[in-house]
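A single protein chain has been removed from this complex, and every other one stays in its place.
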Amino acid sequence: MELLLQYVGYGMSSVFFTAEGSLWLMPLFMVVIGVVIGILIGAMPGMSGPFAMAIALPVLISIFGYTNEALFPVLGCLIGIMKGATVGGAVPAILFNTPGTPDAFLTTLDGYPMAQKGQGRKAIQTAHFASVMGDNFSDLVLFIAAPMIAVAVERVLGLPEKSALIILSLCFMAAVVGDAPIKGLLGGLLGMFVSLIGSTMSGNGPRLTFGVPELGAGLPLTSAILGVLVLSEVLVAVEDMRNSRLKNAPPPQQPEMGPKLTWRERVTMMPGILRGACIGTAIGALPGIGTTTAATLSYDWAKRRSKTPEAFGKGTPDGVVATEASNSAVSGANLIPVMSLGIPGNFAAVFIILAVESIGDFAFGPQVFRFTPITEIPGFDTIMNRDLVMAFGLFTMMVMANFVNWTAGGMLMGLMGHLVRIPKDLMIPVILTVSLTAAYVQDGGYLGLLTACAFALIGYALRRLNISILPFVIGFLLAPTLEGLVRGAFTASGGDPYFLLKSPIALVMLAVSLFLLFRMVRQAREKGTLS
Amino acid sequence: MKRILLGTALALFFVTPSLADWKPDGPIRLWIGYGAGGGTDVQGRTLAKEIEALRGWQVIPENKAGDDGTVMSAQLKDAAPDGQTLGFAITTTYDFAPMNSDNLSPEDFTYITTTAGSQMAVLARAESGWTSLEDLKAAAEGGEQIVWANWGTQVEAGAEIVARSLGINVNHLRTKGGRGALNALVSMDANVAWGGGVQKPLVEAGQLNILASAETGPVALAPEAPTLKDKGIDLTLGYQYIITAPAGLPDEIRDEIASVVKEILSDPNSETRQFIEKQYPPAPILTQGAELREQVLTGYMANEKMMKELQK
Partner (left out) sequence: MTGTPVDNEAAPERGGFWNLWLGVGTLVFALVSVTLWFPQDIGSGFLKKSLTGQTVPGDAFFPVLLMALMVPLAVMLVFTHFRSRSGSSGEPVGDIGLGNLAFLLRAMLLVGLALLAMNWTGPALVWCTNAAGLTELSGYRAVSGTFPFDVSGFFVGGTLLTCGFIHTTRHTLRLRDVVIAAVSTAALILVFDVLLINVQLPPNADF
């Protein structure tokens, strides 16, 4: 226990002080910047947190470099964006009935009627309060659950089980994301396949490169993900704008803001917040199920449990509380699989992992949570698990981000109604140029830029065919790990062809994967017949 | 193609005037054969900065990671030999990797200078209680399955040589880079691993033991641990960090760049030197020019011989 507290102490101070002991406010500063950017981005229709994170990551890495010292400022900013965006999405949803982020859609159901009734301020403050509280709750669960799961995992899982776990996660993700699971899983396999280009560990030279030496190290990670996520969305948006030919509607009138939210009202909300936060946290901890599902479930649940279900949809604060508490609670909990297993479950987590993999020598996984006794050797150094300090530093920044969200975020949200909207038809082309530049700068030349373009085409095709992109991205990201694990398991077993089926845990996980697969086919046939 | 034409034009431009005090025409690109953020990268970048400060040449570091520097080298080979495109990798890239490659040969490059050396050692987890190769041998003979983590064909071959000399059976686990091998060891996917230098913090923390050194002398972290040679195993796996250029680089340019690096690394206040002293102790290793070329070519032949004997 004492050791735990010592590590927590080191972790917290590592955010504010440099290794030499001088005060260092850069991480705090970047968290603030991140939250502000996140709230603004979240409030813009058509933009979302992961979108901003994708563009911010290469820029941040260019600014702070790749050393261990860069980790806190970069991650601080990304975490700030992630958290800010979930809060910011509510403002246009409430005031103008235009959700900034997809998960804020349900906030419009009750938030907009509230604003129409002259309770705009109250609605925004309700959304903000519920969001921040939900976020805090799920972070708390993360701080407790991630180390525990990690320790358990390290005890129990060997190479075959780790391989099976990744396979299971991918199947699960394909099954729950989007409504075309077979194609989603095919996309996941394709994502895995393209990430195999170039890199080999055998020393027999690169593979599948068509003889292009530049591809020897594989496709550049950040550029590829920037392409498939951001650029493809940009292409779709540009095409839609081109085809709609609609002139911009005049900026909507801001309704009367009305009175403030009282502390009494806040207290009465707490049970609703807790319920929403629990649902969001549970959903967030599973890979692939996003904020939208969490918000929907929570909203339905609140409506069913309510004494006045008829008030839902007509402007009750309970509806806003239910959606905002749960969709914000997703963002902390989805870092549980990331931090304990290294498996991302949604796009925001993808960028946290990308940042950690690009910068310094810290890496997520069970090895992070080893409680090495701290011993100080005078005149030499203090010996401890620096990864663990890093992890607690990360937790500290999440708490800081929540605090900034709570204070500065509140003020910012009050002002948001007055902000001039940047026209989307100008902003999207600028984002395109920024993204391509970022890809070039980050990944050493035209290779990065062209990779981003090629992946933009893949992403475009997936989007237009209504195939979920998430399995593709996660497959792309995890394939090298999975290949290492599978090959390792095979070799370490001494070349046993049934190496994956020898362990009961792995066997169970594979059986569940198979079951999910089976369910997908049935589901696909049913859906096909229904329509 | 364009790059080559332009490069050739530049090379011609430079062959005519006196090469006595060579000066680059525009920026020098230093291609680092490893990913950003690692030890090689930091070393390369600080060196670039100090060359710029010392000579006023503009040196732009670029990362071209992959396969222990071979991906970078495959591109470097086709660059113009004008001293403005340099590579930074390890000697293994040139004295071993070309063996398995159709498009690389040690003759494709000019070897300018080494900067630092590895701390190659056999590692085991402290909790396994092994402190020497004898302990490892005893455990294997006691029926324990030995899994040895490595990151490439050369070190895997080295592990096999050690295993054969000890008369034990080993399963080899290939991981991604030195850090991967270390992670496999720590997370108990392997029980022995090679370490080239990244093991330092974990050895200092008492989590890992050094069983033996694979350098010509003991490693700095464990001065009392024997070398493999001491144990009667004829094997050294140490490598050096090396700056290279495409073949055909004029000797004057080669020597000029080598002397700049020497000047920097000989200065006790140099940031690069201090980094090397800390990360790759005890001190920089400066083998340059013709002598270095000799070392790489002999090393290549020795490695070829080693692999042939193993496959017998």
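Per-chain residue numbering starts at 1, and chain names A and B are given in the order in which the chains are listed.
Heads up, the rule we're going with is that a residue touches a chain if its C-beta (ideal position, glycine included) is under 8 Å from a C-beta of that chain, and two chains touch if they have at least 3 such contacts.
What you see is a predicted model, and the numbers here were worked out from it, not measured in a lab.
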**OP:** With the full complex in mind, choose from B:N171, B:S187, B:T244 or B:T272 the residue touching the hidden chain.
**Re:** B:N171
Original post:
Of A:V8, A:M26, A:L140 or A:L186, which residue touches the hidden chain?
Top reply: A:L186
Subject >> Contact footprint on chain B, counting only the chain that is left out >> reply: 3, 6-7, 9-10, 13, 25-27, 45, 58, 60-62, 84, 100, 153, 156-157, 160, 163, 170-172, 174, 310-311
**OP:** For the chain that got dropped from the picture, name the residues of chain A it touches.
**Re:** 48, 50-51, 59, 62-63, 99, 102, 105, 177-183, 185-186, 189-190, 192-193, 196, 200, 202, 204-211, 229, 233, 235, 238-239, 241-243, 245, 290, 292, 296, 347, 425-426, 428-430, 432-434, 436-437, 440-441, 444-446, 449, 453, 457, 460-461, 463-470, 479, 482-483, 486-487, 490-491, 494-495, 521, 524-525, 527-531
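Criterion: only the chains that are shown with their structure count from here on.
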**OP:** Go ahead and note the Å separation of the Cα centroids belonging to chain A and chain B.
**Re:** 37
Subject >> Complex contacts: residues of chain B adjacent to chain A >> reply: 36-38, 41-42, 62-67, 70-71, 74-75, 78, 97, 100-103, 147, 151-154, 171-176, 179-180, 183-184, 186-190, 198, 201, 204-207
**OP:** Can you check the complex and tell me which residues of chain A touch chain B?
**Re:** 65-67, 154, 158-159, 198-206, 213-214, 216-218, 358-361, 363, 365-367, 370, 372, 381, 383-386, 444, 480, 484, 487-488, 491-492, 494
